[in-house]
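This is the structure I want to talk about, given as structure tokens.
A single protein chain has been omitted; all remaining protein chains appear in their positions.
Think of it as A, B, C, D and E in the order they're written, each chain with its own count starting at 1.
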Amino acid sequence: MPTFKLDDREIPFEKGETIIQAAHRQGIEIPHYCWHPGLSIAANCRMCLVEVEPPPGQRAMMLDILTWDAAKNDYVVDRKPKLQPACQLAASDGMVVRSESSHFVKNTRAHVQEFLLANHPVDCPICDQAGECKLQDYYLSQQHTPKRMLDEPVHKPKAVPFGDTIVYDAERCITCTRCIRVCDELAGDHMLDLRERGNRNEVVLAPGRKLEGDYTLMTEHVCPVGALTSRHFRFKARVWTLKETPSICTGCATGCNMWVDVDPREERAYRNRPRDNAAVNKYWMCDDGMMTYLRETERRVLEASARGDAGRTKLTVDQAIERAAAALKGVPKGWLAVLLSAQASSEDNFVMVEFARQLGAPLYLSAKAGWKGDKILRSEDQNPNRAGAVAVANNAKVGTMKDLLHAVSAGQVQAVVGLGTDSDAEGDALATLGRVSDVVLLASHDGPLAARSTVLLPAASWLEAPGSFMNVRGIAQPFAKALPPKGDAVPAWDLVARLGRAMELDLKYRKFKEVRAAMAVITPAANPEKSSTADATAPAVQPQTTA
Amino acid sequence: MLLFWISAIVKIALIVGTLVNMAAILLWVERKQSAMMQNRIGPNRATIKIGSLEIRAAGLVHSIADGIKMIWKEDWEPVGVDKFLYRLAPIAALVPPLCLFAVIPFGPTLYPDHARDLYDASWAQDAMRAVPMQITNLNVGVLYIFAVAGAGVIGAALAGWASNNKFSLMGGLRAASQMVSYEVAMGLSLVGSMMVYQTVRLDEMVTWQTQHCWGIFTQPLAFVLFTTAAIAETKRVPFDVPEGESELVAGYFTEYAGLKFGMFASGELVEVCTSSALLVTIFLGGWQLPFVQLTGFEFHALGIDLSWHWAHFIVVIVGVLTFVLKCAGLIFMQLQIRWTLPRFRYDQIMKLGWRMLLPAALVNVLATGMVLLFLNGGAHS
Amino acid sequence: MSKLILERLQAAFGDDIVEVSSFRGDDVAVVKPSRWVDACKFVRDDPRCDCGHFTDLSAIDRCDPRTDELDMADRFEVYVIAYSIAKKHRVRLKVRLPGDEPRIATLVGVWAGANWMEREVYDMFGVRFEGHPDERRILTYPEFKGHPLRKDYPANLAQPLLEYREGTFNKLGPFLQDEGMPLNRSPRSDDRN
Amino acid sequence: MPGKTKVLKKPNRSLAEQAYLLEIAKGLGTTLKHFWQGTSQMVSGNTPDAVKDPWADGIATISYPDEKRPYAERWRGVHRLTHRDDGSPRCVACLCCSTACPAQCIYIKPAEYAEGDARHGYERYPELFVIDELRCIFCGFCVEACPCDAIRMDTGTHMTAYDVKSDFIYDKAKLMSMVSQHGTQKSENPRHEPGDPTHPGVDRLHGGH
Amino acid sequence: MAELETRVLGGGESGFATTKFELLLAWARKYSLFQYPFATACCGMEFFSAASPRYDIARFGAEAPRFSPRQSDVLWVVGTISQRQAPVLRRVYEQMTEPKWVIAFGTCASCGGFYDNYATVPGIDKIIPVDVFIPGCPPRPEAVLDGLMLLQDKIARCDRTPETVKNTQLPAGAEETLEKLYQLRMKP
Partner (left out) sequence: MEPVDLEFEEADLELPSEPMTLLMGPSHPAMHGTIRMILKLDGETVQEVDIQPGYLHRGFEKMSERGTWSQVFPYTDRLNYVSPLLNNVGYALAVEKLLGITVPRKGQLFRVILGELSRISDHLTCNGAIAMELGAFTPFLWYLKAREWVYEACEEQTGARLTHSFFRIGGAAAQPTAKLENLIVPMLPKLLEVVAEGESLLLKNRIFLDRTQGVGILTKAHAQQMGASGPVLRSTGIDYDVRKDKPYLTYAECDFDVPVGEDGDTYDRFMVRAEEIRQSVRIIEQSLAMLKKIAPGSPDDAVSVSDPRIVLPPKKDVYTTIEGTIAHFKLIMEGIDVPAGEVYGYTEAGNGELGFMLVSRGGGNPWRARVRGPCFFSLQAAHDMIRGKMLADIIPTFGSINMIGGECDR
């Protein structure tokens, strides 16, 4: 592999790679604003300038400049080499590049940074980017000098609404054009553009348009400063108080990798962010996926209940398990149907399958109906774990919801034990379930099935328990627990295991680790450690291949 | 006879009442005095409101509050104590110092029939009509004092033993040994005085001092020894090891609360009074004021002859007042010492008692004897 | 400051000194666990080191539970600082111990003052000191579970040792007994021959 | 370097010292001096002004609550929230203070100004600003951390005692009602947030100027 | 303990129906507060200061420190109470004789302060009842005297209800947020 030298360190690269890319892959960050690994190269921020030593025997390209001499109190003539943007400069073998070690580079970066801050408003206290803002990072690492420009800065529009999701602040904008490129290159819709020149330069909407589509939030995600802010997140929290947890998007079967940012003090999720994974979602997520954290708290099932003659009565989890066990024990073999869920994690489904196997019960799968997919990320299947649920069934036949309803109408089912609450069957069809005497449901959210259950057990949501999903391409991906369970909620696998033990079945699982270990043995395909192509926690170091 | 009983009851009531109140007053004195020494104001915020009148009495009201509070504080007994002894101890601590006062003459004898007359020695023959300013005139005087003061140790020892607490026990033991030790030095220090006065009756001692000179001049060493021993008997700084706060929490009365604790505390203060009174009686001429005779003011020296005859009752009042003031001075001195000095260590106290005070007292007896022998010129031999 | 002590140590112990460094004037030598006591004795007794003053002994947990395995091989670093009052120099000796059952020989025989410090390290980190005369907790109480300064101990994990008030007062249970611990058996320099 | 070791030798004890009495008498003299000084001052009512003249001899007591010592200019007392010119809180709920607070005694719930407010869309404000003054350790880090001069501890008062824990919870209204030592409630921060009506030259849609 | 219960329950009633005698008693108790200083930490320094000639807590009749809990009326809990110390504090409190009061002196004693960790008790009101909380870390002597005067007021009012939660004027919705805040803090 060819290499070049960056600050006395050998950096290997692949042909065609730029310096910044190759360094990024090695975990070295060359300061930059406009460059993004998933986007085309703009080279307009000038932050990544590096000094490239001339090949042996050649003269360096030097420029005459004036520098301030404090001793003489005057400008003096000086020279400096011509610096090159590392994001645009393709690496070549044996090249000698100096970044941190060159005082010219340091000096230039300090001045670029100072220039970028010249008109910047004093907005950190009210800016939601504070804490993850590149201007802040690079001020301390590259500039750290006090302000010299004492004039009133240029004032530009603030709080300009860009559609329903994004608000734009031109004063904070450094016009790196990342957002424009995201619209162009990811969404393929030229909704944004620049206008004016120099210090009037600002991002505007294409005439007659507003920022819309399924990927608007990515503009905010790529914005290195606080110019674009999401309406959902702005003014709600401060990023430095949030704790990120690796997770998987539950919006569709693509299984985009994401970070969930939660406030540990309030135990509340505040936002999702895409987590780079070259094999799945690269750097992106769709708007619906970004908003799934809101869905997590809506219509939660927080306590166990049972349906009696006088409506639903509240129970403790233990009471509910006892009642369910008592009801299910009387069901003759073969008359019990077990419903897996394409929304629940593979681990939950796995224990459910074990449960069904020991009772000899047939398996069915509940799932959400499909939605509109696209060619970019969104899968047509709205269920994050259909593949996983099938995989943990381990070649057993898994019927659909329709099959179950057929069986019920045919009088072949006396009781149902189910995971999740979603159903692709419609309301009238579901009414058939009323014929079943016992429907025991383990659900985290209220929904069509939960409403028809006779015993309802509160399950932990996807943020409240670890687990794994297998996406539509068969990649199993783990996710971590981000929040403690709310209310009485308990992880679904635990509920199943306890229910099984109450029914005197052999379900010994008491810890998540045990479930994962058993799963790895019995259904290795579903085991995330085996089949995941990317480590959930490692930073993205894959070269980008996005167009 | 009737007069005797009436006067006895009045005197007892007066003295016990005064002494018990003295505890409260001394508490205030102690607080204020220490405050002044320490550049602070001391208690002053308690107020009694009578209508629009606000009485603060420079903090004296706090002592009243202390008393009232103490009486109605929960009277709690720890588990596992010997109930009888536990309850007996505070009484045993408070009563002896009160009893001690029985033999102390605090004024010249009053002859109520002749209150407005000038003094006439002939009244003395009519003993039945006399009211001595002394509750009882025991002929064993000083010996009675030793006996009763010795009983004071019982309170501390009982308290220490009965409390079922290790700190109390140690405090009780320390108190017992300390008091017993100093009892010896105290007794011996007075032997010299008894030899000088040729009596053990306290009223006669005062009379002797009236006629000759104060005991402090005839027995200076004994005065120092007796003062030291007396302070040691009161168990106050620098001799407060039985209750040394920083060592034994509160020593022998650690486990006592409420009124019982109050009895210990006031017993201590009463002891301060009694020891001062004893010192006054034995060494400072008792109720006697220089140049005041039973007849009134007499000054016959340096070629000047002054006499100013007073009515009998004035002489008595002056005598009592003198006694009170002398006591007050000594109490003041004792309190001043308490707030000035650090405390001894237990073994140092014992050493001081046995190795310094006792030999010194013996030397004093010896010296007194020799001087007396020399002065009397072997008259009796 | 010359690196005299480090040089002497390296000369005397050779490869048993795993690592030496000087950072901001602090001289540090990492010793193999097997030579721990010897190295300490050496800096104390060697006339040119003469570090008779026992300055400090404590430990560092180098494990980051987010990234490292808890039983990593060199998780705990026990260090001792010795000072020479006459020569005015000091040295920090270190030994690295595994996260799984860390043990090391005691230094009580070298500096009597190590007694409490080793007890503290045991209390806070769970490092056992072989041959320590009085190994019990010192800052926490005997019923305390875990070792608070380990990185995997959450700072605010309170332990339910005390009977807290619940509802009304008279429901308070019996109280903890006094800590009937054995009397101190610390070895003293003067009665040790 | 100058200066040297100074050996403090134990003095030999004289006979007078060994015999207790003389030194005890001297000690009594010292304390008597103080006693006399104090008593005469108290009796004559000529106690030195302990507030103005702390180093005077004699009675040194400040009779709080009748007399009060003024607090130092820098004294970190009860917090206050400063006001803007229009009386709204200067605070923009940036959460710096609660981040810097070692005791975690500040709780802020940020929110956006309501629709119709001039500042809507521009800045945040503290919907709830609560300080648990009982938990506060008065280290002053919140004041130091505030980038807007919105929180200050220059009220020149100390936090007083209460018998109920909830009394120590100071909410926004209470904190804003506090006045500084110098009687002001205004902030000294000259900055105007963009939503501020006084902010220079802002056109919402097109850069003014 | 039975007494304690009657005290807690009956406190409110007797607080209003006070007789002359009770008032006298309350007056006496108010001005004769023997204190048990349970001084453990930094606050002890300011407790000394309050007793020092500059502030002279003795002016209030709270002069005599009694180190025997039997003889003291008010327990000053001065400083941090660690988990290890807590049983001792409880024992001392139990040993005190009625009537007794407790002052939580300083932040640590009142709520644990910024030591919310494995070692520290988050407020002594978790262990014993508290009559007065003095805030500050440590409170300055003026605040100490404020607390003492507040206790005296309470005694004079015959108010024997320790740590009762009164209504305060909080904005709507603040209560639940505060509740949440407290829950968060109290969480292990």
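Here are some notes:
The rule is short, and it goes like this: contacts are C-beta pairs under 8 Å (C-beta built on N, C-alpha and C of every residue); 3 or more make two chains touch, one makes a residue touch a chain.
Please read these numbers as outputs of a predicted model, since none were measured by experiment.
Taking every chain of the complex into account, the chain not shown here touches A, B, C, D, E.
Annotation: of E:A51, E:V74 or E:I103, E:A51 touches the absent chain (contact as defined above). Shown as candidates are C:R8, C:H53 or C:R128; the residue that touches the absent chain is C:H53. Between the chain not shown and the residues E:G61, E:G79, E:P99 or E:G147, the one that touches is E:G79. Set against the missing chain, the residues B:V249, B:M263 or B:V365 yield one that touches it, B:V249.
Residues of chain E that touch the chain left out of view are 38-42, 44-46, 48-49, 51-54, 65, 67, 78-80, 82, 84-85, 88-89, 92, 114-115, 117-120, 137-138, 140. Remark: the residues of chain B touching the chain excluded from display are 34, 37-40, 166-167, 170, 237-238, 240-241, 244-247, 249, 339-348. Residue-level contact of chain A with the missing chain is found at 117, 120-125, 130-131, 135-137, 139-140, 143-147, 240.
Here, only the chains that are shown with their structure count from here on.
Once chain E is left out, the chains joined by touching break up into A, B, D | C. With every chain reduced to the mean of its CA atoms, the largest distance from chain C is reached by B.
Centre-to-centre separation between chain C and chain D, using Cα means, comes to 41 Å. Annotation for chain B: residues 35, 38-41 touch two or more other chains. Within the complex formed with chain D, the residues of chain E that make contact are 53-56, 59, 107, 110-114, 116, 125, 131-137, 139-143, 145-147, 149-151, 154, 162-166, 168-171, 173-174, 177-178, 181, 185. Within the complex formed with chain D, the chain B residues making contact are 33, 35-41, 224, 333, 336-337, 339-341. Of all residues in chain E, those touching chain B in their complex are 24-25, 27-32, 52-53, 56, 58-61, 63, 66-68, 70-71, 73, 97-99.
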